[in-house]
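Dropping the structure in here first, questions after.
And then subunit A:
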Amino acid sequence: MESIEQIKLRIEQAIPGVILEIIANGSPGNPASIRVDPEHALAVARFLKDDGQLRLDYASNVTGVDWPDKVAQQTVKVLKMVDGVEKEFDAKVETREPGFLEAVYHLYSMELKHGPLVLRMRTGDRAGQTHLPSLTPLYRSADFQEREIYDLYGIIFDGHPDLRRLLMWEGFEDHPMRKDYAEPDDYEFEPTAHNQVLAKARRHYPPKASNG
Partner candidate 1 sequence: MTGSIGHTLQFLTVFLVIAVSFSLIPILLARIWAKAFSPAKPSSRKNAIYECGLESKGDAWIQYQSQYYVYAILFLVFDVESIFLIPFGVAFLELPPGAVVAMLVFVLLLFEGLVWAWMKGVLNWK
Partner candidate 2 sequence: MADIGMESAVGISAAGDGAGPGYRLLAKESPEEEGRFLEISMGPQHPSTHGVFRMDVLLDGETVVRLKPVFGYLHRNHEKIAEGTTYLGSMPYTDRLDYFNSMTNNWAYALAVEKLAGISVPERAEYIRVITAEMTRLQNHATLMGFLLQDLGAMGTPLMYAFREREKILDLFEAVSGSRMMCNYMRFGGCRVDLPSGWLEETVRLVDEFPGFLDEFEALLAENEILMARLQGVGVLSAALAVNAGVTGPMLRASGVNYDIRKVDHYGIYDRFKFRVPLGAHGDCYDRLMLRLLEMRESIKILKQALKQIPSGPVIDPKVKIRNFKPKPGEAYGRIEGPKWELGFYLMSDGSASPYRYRVRPPSLINLTVLEDLCIGQKVADVVVILGSVDIVLGEVDR
């Protein structure tokens, strides 16, 4: 299979106006991935499938990934007027990067028997715009996997023939695989051995003087 840069160039020639970005892969020996903008995703997938040298006709794995908002704390020098004298304070500034949901496709070729091309698509943000084009009309193997991503992550796939919840029951409302999912609290304390060990430890070590 050609290198990922060549594939990127050929896609850009074949489909005008597509926005592609190669995302490097930290671990050694594993392929980098191509990020496609949702509008041209279907056209890119069709090109990859029908292209003579690539023939990627087998979508082996479709994965949903949740990237929550990144809250970065920075200390910034701030000038403040204090009773007539300018003084420098360092104030904590929160920069919030909006998170997004991602769908990752691993495409293989059964005809030419060559390796994975990792295709990535990202949604606008995690709440409002969570629409992505569905590749099920092209790869029927993505049918159930996209339904599972809709069920567990909340990405709505436009063009999917039968988008229903796959694993949870129909009346369920949350998207449980998201990082910020709060589980229903049905905690049940079990008197396990650790309990006795904890009690023994408490008896042995006097409680700390300042248990604040």
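Candidates were picked such that all candidates are chains of the complex that A comes from, given by their letters.
The working rule: a contact is a pair of C-beta atoms (placed from the backbone, for glycine too) under 8 Å apart; a residue touches a chain by one contact, two chains touch by 3 or more; residues count from 1.
Computed from a predicted structure; not experimentally measured.
A.B. asks: Quick check: counting C-beta contacts as defined, which of 1 or 2 touches subunit A in this complex?
C.D. replies: The candidate that touches subunit A in this complex is 2.
A.B. asks: Which bits of subunit A are touching candidate 2 when the two form their complex?
C.D. replies: Per the touch definition, subunit A meets candidate 2 at residues 25-30, 33, 49-50, 57-61, 63, 65, 104, 106, 110, 113, 116, 118, 137-145, 148, 161-171, 176-177.
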